[in-house]
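Notes follow once the structure below has been shown.
Removed: one protein chain of the complex. Kept in place: all other protein chains.
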Amino acid sequence: MTAALRLMAQNPLIPLILLLFLLIGALELLQPGIVNPRWISNTLKFAIPLAMLAACQTLTMLTGGIDLSAGTVATITAFVTATLTPLIGVPLALTIGLSCALTAGLINGFGIAVARVHPLIMTLGTALIANGCLLVYQRYVIASGTKIPDFLVWLGTGRTLTLPNGLALFLPFAALILWMQYRTGFGRLLYAIGSNESATRLSGVRRGPVHFALYALSGLIAGITGLLYLGLVKTPSLSLALPLDLPSVAAAVIGGTSIFGGRGGYAGTIVGALILTVLATMLTLLQMPEGARRILFGLIILTVTALYIRLTEKG
Amino acid sequence: MIRFLTQNSWTLGLAALLILLLITTKLIQPDFGVSGLDSLARAALPYALATLGMAVVVIAGGIDLSLAAMMAVTSVTAATLMQGTTDGGAALVVLAVLALGATLGAINGTLIVTTRVPDIVVTLAMLYVWQGTALLILNAPGGSAAPWLRALIVGGVTLPYIPPALTEWLPKGVVFLLLTLAIIWLPIRRSKLGLMFYAIGSDPLAAFRSGIAVGPTKIAAYATAGLFAALGGLAVTMSTGIGEPIPGPYLLTSVAAVVLGGVTLGGGRGGLIGPILAVFILRLVRMDLTLLNVDPNITTIIEGAIMVVVVMFGAVLATRGRS
Partner (left out) sequence: MTQTLTQAPILDAKGVAKRFGAVTALHDASLTLHKGQIVALMGANGAGKSTFVKILTGALRPDAGQVRLQGRDFTATSPATARRAGLVPVYQEPSLIPDLDVADNLRLGNTDPVKFRHWVNELGITDLRLDATIGRLPLATLRILDLARALAAEPDVLLLDEMTAALPTDLVARVLQVVRRQANEGRSVIYISHRFTEIAAICDRATVLRDGATVGDLQIEPGIEDRIVDLMLGGQIAPAATTTIRATTGPTRVQIRNLKAGTRLTDVSFDLRQGEVLGVIALEGQGQDELFDVLAGNRRAASGSLTVNGTEQTFTHPAQAIAAGLTLVPGDRAHALLMTRSVRENIALPLIARFRNWGAIQMHSEATRVTAAIDRLQIDTRAMGEVRRLSGGNQQKVTIARWIAKGVETLLLFDPTRGIDIRTKRQIYALVRDLADQGAAVLFYTSELAEIRLACDRAVVIFNGRVVDIIDAADADEPTLMRAAYGLKASA
């Protein structure tokens, strides 16, 4: 037993994957036959945008930060792209949409890297401002109608051999993030800054450029997620990615990334996103009222994190 | 005296800024007077109470993302229970809701202490839990508030035997806030418990080694925050007359006001006067913009930008001061 616990502590992915299968098992018990290829494909389809947005949280949390503007940034990119497409065409609309995301990321980066504002406050503030801008923008363009680029719909809702097309975007994306976090200097620096900022400085690392690049990257990832989610939901709205906002933090936390930095990684986050998606299905199946869903959601984040802390401290 | 001035220079600066803003308001809107102050105080009250709660936990080295959700829970509980009660019944409800708030806060604190999960994660999770609870109690705005409660925070102060003209300019909302501070915070600050809040926020290991029971102290800090949240929830119900299950935008404002008010995120430093002044400053800015007939959406943008810039400026100053 203790040996098993130790194994889990050394590799936190194992208990997470066990939990995922436990939840799937419970789902099958609740409604026999639900777990089939089509369901798996659907689950993946909804988990992909969540996992992508959670990449923003994972990367920023590694340095001890957080990006609470990710959901808003995703929404803005999607909304701007959808409203501009009928006016100026797909390529230009995409470019402008993604530049909005990058700009928001750069503003975050500026505040955090140069002015040294706490990331939680800085990104909340950016979200607030960005949301205001979106409301103002909306009043000028809503009349012109919206159009969602076809390839986004293909990515968001299409299937190939029962698997969602979103994987065509997600698999390279995940591989890139995983490679970046372990095998590049930039990735290592994220961990280093989160683990001990003064030690990192004394080793000759300039923290500013790292934070600047990190939050800009986070903004860009949020923007791309917004586009994918747009293709999935197919109706641009001012609260498009809002349902993903807090779950993206939850996915990273469940996945074992320490909110204080220096520990964790994207592999756990992917499993975390899957767990949350399966859980959402289960709650819908049980016809939980919205209130009870939120309560359960909160309790699960808490329990999983507490369990995870217990396990890693044992070793 | 000089010592007092230097130690409180930040707070005094905030007070000066507030006065400056009030003068500006008067210049923009020459009609601005008693009723303007009153509505400012009433609008600021829930924000101020949320900020007080946030300030206490931040001083004790934590952060409570669930404050606004706790305000929602207490607001709907109060509004639901008060429907159709007598004045006396409503008084009981008020006491019960205050106890409920302290309990919610204590639950947050206990979870943080026993699970050893970081504050920010626990309160993020509890944000969902309390939001859900509020929705289960009341899934749309509703309920009611006793009229005498409403009268507590509306209008100017009138005292027996003193001509109303002398006291009327002072909004009841401000008096309510000051009384809250005097009744709840002052005794804590003067007692050893207050010192213990600062101690665990400043250096938990040193506090533990000084023989302080860090866990229970932390729970007490969260319970105090819960109490302020309950007052905030009541203030919402008092000023709108109904219970509000969807939490208002109190989170960012309270964090920004706490930082602007001179309480260091990370704990151990600052007081509660600064954050209150900061809340009024932030609210007054919004009010001025509205008076200037600025589009409400643009007001939101400007308000957010101001909060961010102010916090940025504060952060720059803080890093300068350190090196």
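By written order: A and B. Residues from 1 in each chain.
In the analysis below, a contact is a pair of C-beta atoms (placed from the backbone, for glycine too) under 8 Å apart; a residue touches a chain by one contact, two chains touch by 3 or more.
Remember, predicted model here, so these are calculated numbers, not experimental data.
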{"item": "Sole residue of A:Ile14, A:Val205 or A:Leu242 that reaches the chain not shown, by the stated touch rule", "value": "A:Val205"}
{"item": "Touch with the omitted chain, as defined above, among A:Asn36, A:Thr95, A:Thr184 or A:Ser239", "value": "A:Thr184"}
{"item": "Contact with the hidden chain (one of B:Glu168, B:Asp203 or B:Asp295)", "value": "B:Asp203"}
{"item": "Positions on chain A where the hidden chain makes contact", "value": "6, 183-186, 188-189, 191-192, 195-196, 198-206, 209, 258, 262-263, 314-315"}
{"item": "For chain B, residues in touch with the removed chain", "value": "192, 195-196, 198-199, 201-203, 205-213, 268-269, 323"}
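In this section, only the chains that are shown with their structure count from here on.
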{"item": "Whole-Å gap separating chain A and chain B, where each centre is the average of the chain's CA atoms", "value": "31"}
{"item": "Residues of chain A defined as touching chain B within the complex", "value": "111, 115-118, 120-122, 124-126, 128-129, 131-133, 135-136, 139, 246, 249-250, 253, 259-260, 289-299, 301-302, 305-306, 309"}
{"item": "Residue numbers on chain B that touch chain A, as the complex places them", "value": "111, 115-118, 120-122, 124-129, 131-137, 139, 251-252, 255-256, 259, 265, 295, 297-298, 300-301, 303-305, 307-308, 311-313, 315-316, 318-319"}
